[in-house]
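For this depiction, one protein chain was excluded, whereas all remaining protein chains were kept in their positions.
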Amino acid sequence: MKLLSRTRQESRAGWLMTSPALAAIGLFFVIPAVASLLLSFTDFDIYALADLRNLRFVGLQNYGRLIGNPLFWQAMANTMWFVIIGVPLLVLTSLLAALLVNAKTLRWRPVWRVALFAPFVTTLVATAVVWNYLLHTRYGLVNYALGAIGIAPVDWLGSPRTALPAILLFVTWKTFGYNMVIFLAALQAVSKDLEDAARVDGAGPWMRFRHVTLPAIAPTILLVAILTVAGMFQLFAEPYVMTQGGPAGSTVTVLYFMFEEGFKWWNLGSGSAVAFILFLCILAVTLVQLKVARKAGAI
Amino acid sequence: MLAAAAAAGPLALAGCGWRSPSGLEFWAMGAEAEKMASLLAALPRAGLPSVTVQALPWSAAHEKLLTSYAGGSLPDLGQIGNSWIAELTAIDAIEPVPAELEHLVDGQFPGVVDTNRINGRLMGLPWYVDTRLQFYRRDLFERAGYAAPPDRWDAWKAALGAVRAKNGGNGFAILLPINEYEHLTELALSSGATLLNRDGTRGAFRAPEFRRALAFYKSLFDEKLAPIAGAAQISNVWNEFARGYFAVYPSGPWTIGDMKSRLPARLQHSWATAPFPGPNGPGRSTPGGSTLVVYKSSRKPQAAWKLITQLVSPASQQRLQQLTGDLPPTRSVWESAGLLSDPITQAFATQLELTSALPKVPEWEQIATEMQNVAELCVRGRMNVDQAVTEMDKRANRLLEKRRWMLSRGRAS
Partner (left out) sequence: MIRGRILTLVAALVALFVMLPLIWMVSVSFMAPGEAAQFPPPLFPAHPTLANYRTLFEDYGVGRYLANSLLISTLATILALLFVVPAGYAFAKLRFNHRDAIFQSLVALLVVPGQIGMLPLYLELKAMGLVNSYAGALVPWLAGIFGIFLVRQFCLSIPTELLEAARVDGASEGMILRRVVLPTLKPVLITLALFVFLGSWNDFMWPLIVLADQHLYTLPVALAALSREHVQDDELMMAGSVVTTMPVLILFLALQRHYLDGLLAGSVKG
């Protein structure tokens, strides 16, 4: 009897403690996500907002229209560039930073750790505004510095070919600190004994890195890669503040496209279709990464 | 349980509406928003409730209005660009002007009044009018041998070339921000293009008039007379204008005040205004301006219209003109405000009589944005003019599909 009532007490407490959070998740996350899927099969727009009778069920027409829309493909291409170039760049930068900060003979370690992490903490909109000015063609510090080593001024945010790399540079600066910390944790967990054994065996720093450190942190590299991919797919504030998607649509990301479809033009049906496609992309890339990692024996 | 109760408290507090129940909420944009306080203070406010003014930046105002419409948080009344009237009417967001107030538009520029009429009904009262024309550096033109910019396209382009040549080939002659559709639209109207077909159901960008305008627009960039740059890339327009980086700046009356305050003193007599050129003579411009509307969701429409009536009175129009440089819609006020004797503003009076209406379909803003996107690709060499106009028609037709469906069902006009 006593056992039953305790179990029931525990069970009841469990439900009570989780229900507010579960209710919030259900109400504010799950339901909208499902509604989004349903909306994507309609042509919900500003006319329908005014009068629901103007709503039409259109099946896969939104998806079809998106596939035929060059602007959508441009957004996808831009986002893929961010992913393909940005993820290795970011992972490499944060790994190098972590290795630097983790070095045994480094002094004043906490200072560098904080300094390198600081950009991550800053407000994105605020720093996007700062970088807007840093990248100015004639008065920006970046071109000034390039000029000092003999490179002609680059029209960073005004030329379709350089706007995306410019934003990528900014994103790397802003987020590498977060991944650096994750790598730091992983590096500290690398077995000291293995490292010492390798050193005693005469292995140089590069050999030690390749055969001791790298295998040990491989799962972390995968984790960081997955997180970074998801992050790259969700870039929005940067183009919104810095370039408004220009020049010539070269910095329109999928999320920016969704925002414009949904909140600028109120084509909610189309916007929801974009959101759903975004979700499928992130899912696909994540699954591919997991598969590759499993094959490579990392996990 | 405790958590839920504790959560409900702050949520309830946080959910409180902040709008004053007895006052009027007024949304204004740009320079007018900044001067609203002075404007309101000068009104004979007897019988009017208090007014709360919220300022929106122009670049975000359109999306803000639609978002608020969707969220049910529109204000009582506000200022809107008159190119948005068709859209707001189509979604039934604004109230038509009460019949007894319609006389207030007598004596106003007909082109502007026409943009406020949708299917014959007046949907708002013009607050100020504007149109775009050229602001130019008179000293730079004189140095190149021109008293003023010519009024025919070919001669005008030659003049721009001469101005640039005198500058040693540095810089440019005219600033046409590549992300703004107003400049191409103005050239198109001057060329006689209608942009869309008569009932606004299909694009008419392949018509010869528009083709001619697009080709001319592109040539300005090709011949390096205009920089291929967006508004955000020009750090400070005033500094650049003062430095002679460009000599012509197409803009509206709001720039008059900016010119006076932001240009250095030594240049104050070196700039002037002139109407736009056209292919064979003076060009046409858009009858722009802002309109005051009352939103259907307002609970105090009578008080709102009362406020509007006072804000559009000739005295108020004149005061607005003095505070912001905005031009009054009523012709008689131009006389009394001395605008006809000032050569700077006189050019506007001339241009305002030469306006053509833009298509009055709700989708126009999106179509214009797409038009400019394609135009930018054309200017950057990714498409030639033929490909560009075909693409513009294709995109416009796609955007108008719903309108065609609604017309066929009798749900729109």
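Letters A and B name the chains as they come in the text, with residue numbers starting at 1 for each one.
Note that in this section a residue touches a chain if its C-beta (ideal position, glycine included) is under 8 Å from a C-beta of that chain, and two chains touch if they have at least 3 such contacts.
Everything numeric here is computed off the predicted structure, so don't read it as measured data.
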Of B:Pro57, B:Gly145, B:Pro208 or B:Gly381, the one touching the omitted chain in the full complex: B:Pro57
Which residue of A:Ile67, A:Leu92 or A:Val129 touches the chain not shown here: A:Val129
Residue among A:Ser36, A:Asn54 or A:Thr79 that touches the chain left out of view: A:Ser36
On chain B, residues whose C-beta touches the chain left out of the figure: 2-3, 6-7, 10-11, 14-19, 30, 54-60, 64, 67-68, 70-73, 231-232, 235-239
Interface with the undisplayed chain - residues on chain A: 6-7, 9-18, 20-22, 24-25, 27-33, 35-36, 39, 97, 100-101, 103, 105-108, 111-119, 121-127, 129-134, 136, 138-141, 144, 173, 181-182, 184-186, 188-189, 220, 223, 230, 233-234, 236-237, 240-241, 255, 258-259, 262-263, 268, 271-272, 275-276, 278-279, 282-283, 286
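Keep in mind that, in the parts below, only the chains that are shown with their structure count from here on.
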Distance from the mean Cα position of chain B to that of chain A, given in whole angstrom: 38
Footprint of chain A on chain B - complex, ascending: 1, 3-4, 7, 62-63, 66-67, 69-70, 87, 90-93, 178-179, 228-230, 232-233, 235, 362, 366, 373, 376-377, 380, 382, 398, 402, 405-406, 411-412
Parts of chain A lying in touch with chain B, wherever the complex brings them together: 16-17, 20, 43, 45-47, 49-51, 53-54, 56, 65, 71, 132, 136-139, 155, 157-158, 160, 243-244, 246-249, 263-266
